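Once you've had a glance at the structure underneath, I'll fire off some questions.
Yeah, one chain of the complex is gone here, protein chain that is, but the others are all in their spots.
Showing subunit A:
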Amino acid sequence: MQAKKRYLISLLTGAFLVLLFYFGGGVPGPAATGSRSRHGYSRPEQPWPHFSDPLQHFSPWDHSDTEEYNVHISPRQKRDVNSSVYKGKKCRMQSCFDFSLCQRNGFKVYVYPQQKGEKISESYQNILSTIEGSRFYTSDPGQACLFVLSLDTLDRDQLSPQYVHNLKTKVQSLPLWNNGRNHLIFNLYSGTWPDYTEDLGVDIGQAMLAKASISTENFRPNFDVSIPLFSKEHPRTGGDRGYLKYNTIPPFRKYMLVFKGKRYLTGIGSDTRNALYHVHNAEDVVLLTTCKHGKDWQKHKDARCDKDNAEYDKYDYREMLHNSTFCLVPRGRRLGSFRFLEALQAACVPVMLSNGWELPFSEVIDWNTAAVIGDERLLLQIPSTVHSIHQDKILALRQQTQFLWEAYFSSVEKIVLTTLEIIQDRVLQQTSRSNLMWNSHPGGLFTLPQYSSYLGDFPFFYSKLGIKPNPKFTAVIHAVTPLVSQSQPILKLLVSVARSQYCAQIIVLWNCDKPLPAKHRWPATSVPIIVIEGENKVMSSRFQPYDSIISDAVLSLDEDTVLSTTEVDFAFTVWQSFPERIVGYPARSHFWDNNKERWGYTSKWTNDYSMVLTGAAIYHRYYHSLYTNFLPNSLKSMVDQLANCEDILMNFLVSAVTKLPPIKVTQKKQYKETMMAQSSRASRWADPDHFAQRQTCMNKFASWFGGMPLVHSQMRLDPVLFKDQVSILRKKYREIERL
């Protein structure tokens, strides 16, 4: 009996197992594999099923909606409605900005005259004088498109000594206020302890804000501009360069991630900093906080304070800043901090922990290429996040910090100009800069959208776009002496330049007081010769962006330059490899004169050079546009008055843009001697005043650029096989060696 039951049980168990197998795994198995193989997806989960029903389209083929709408609403009315409804916090360019003011006279900025008795902080004074010195400035409010207050609005913290009282009434009483329309208000600090609101305590009406520490919540996209927080000591012009002098590979520094700063213990913005100690490991991640700030810190201190303070004093802020790969930039009481710019300059990649901060110039700068945007909620993941970043990426991030620092942040001038350029881009609309222009070298301030909105028209983006510059050049000859004899050097020059296989056309810029010579006086050449009469016959006209210049390259020549066709050909092939630089023959150098404490200019034959004179040089036609539109009138008129230094100014400009020296190519030996022998030119060069003027120019230019942009080079580019002991017949540019 027992045995029978035992068998029965084991039988039942067996049957049970078989059934379990059959139903549990057997049936769905083949079906699932079948459908998988048929549709080629290979995941075990149950994905979205493949429905066999005939499904309808989401929108019917004919749009009857639109017609109905069209009958009822006029688009013009709709636009008017939009612009009347969306005000205040909903302001956008379409609704709160009057574009028509800009169309008449272009993008001009008016600054209200400063009133007596109004005190203005140094920082705001710097902002105002930058605008007044810029090419956007107009003193006539009737011409202006944008208005900037002379009332100091930078510090709106009521507890601050810089706080301007009664701002509200002062603003309202401005005659041109017009409820803030087309006004731009700069602000660095707003709100105060304990809640630090972003309210300025003034009704700004329809005015735009250029504000530091602005939150995404209050930021009106494409209307406000987020600017960085900068200190009183931030230089007005020029500014220090980034601290990165050379790249190291692998790009790791002594520390991986550092922070050294205050801890607030309570109140707004304290959470993240209070939690930092969790991540600190005193090895590669060093995050230090101190409670010692304010008068009564002892009262609020917590259990960690003493320990933290002791650790805090062990490290030096500067030392850590310069020796760390990443720098933590957590929010303070306000969203932004000085630390952000400090880290950027020090090539320490900022790791942002400031939720809701609209990063500076976020409208145009792609911060993912220069910073790690962290999330305050994920503080504990930050170490593993930064460790996971590949070293190639770190190298790129670090270089980008330096580019951005020097392009947009290193001085008050750059911050203000970037703000104005962003607004100008909105006004220009279809001809504004593309993202690539803002985020790659040389940056938005040096790429003028008025010149072209096409990347390939600029000298900077050829390799990024995988294209090459146009393989022809236009020669521009600057003529100042009348044409009297057929043996004049200008005629020889015309012939030898025209013979170059790369020459597209020759432009003679007639800056001579005598009338134009008759057409037949010019030699017959295979390329067209265009004679342009110079505007006002001034020096700067040689760098005018003439419409007739159609090629990318410009060969700039003095009328007495002596060049052979081979030399021109060779210089042009070199330029094709360096389209953003000046490539030419006569080289000069600058030096710092310790005795006189000023810059000096030398034309001696030396081992290095920092300028290539534009009497015989090839450069990109964009620099004509930049020279004419970017440089201030003060410098251009100085050049015109002296009739000198235009070549130095061009070199300053190009080096300021590229941060690189020009390129000197080989010239035939007799070049210098011949040039000095020329009668007309000799008078100019032999004049001792002429030389002294050039010294003065150098110093004047350097002060406007806020530093010396010229860079020395010890390299000259010669044809391969130049003066090598091989048969002259094997050399392509053999003329250059021949005396």
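Rule of thumb we're sticking to: a residue touches a chain if its C-beta (ideal position, glycine included) is under 8 Å from a C-beta of that chain, and two chains touch if they have at least 3 such contacts; residues count from 1.
Throughout what follows, contacts and distances are computed from a predicted model.
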item: Name under which UniProt lists the unshown chain, selected from "Exostosin-2", "Haloacid dehalogenase-like hydrolase domain-containing protein 2", "Glycine zipper 2TM domain-containing protein" or "dolichyl-diphosphooligosaccharide--protein glycotransferase"; value: "Exostosin-2"
item: Contact residue for the chain not shown (choose from A:Asn178, A:Asn222, A:Asn323 or A:Thr525); value: A:Asn222
item: Options A:Gln486, A:Gln714 or A:Ser727, residue touching the unrepresented chain; value: A:Gln714
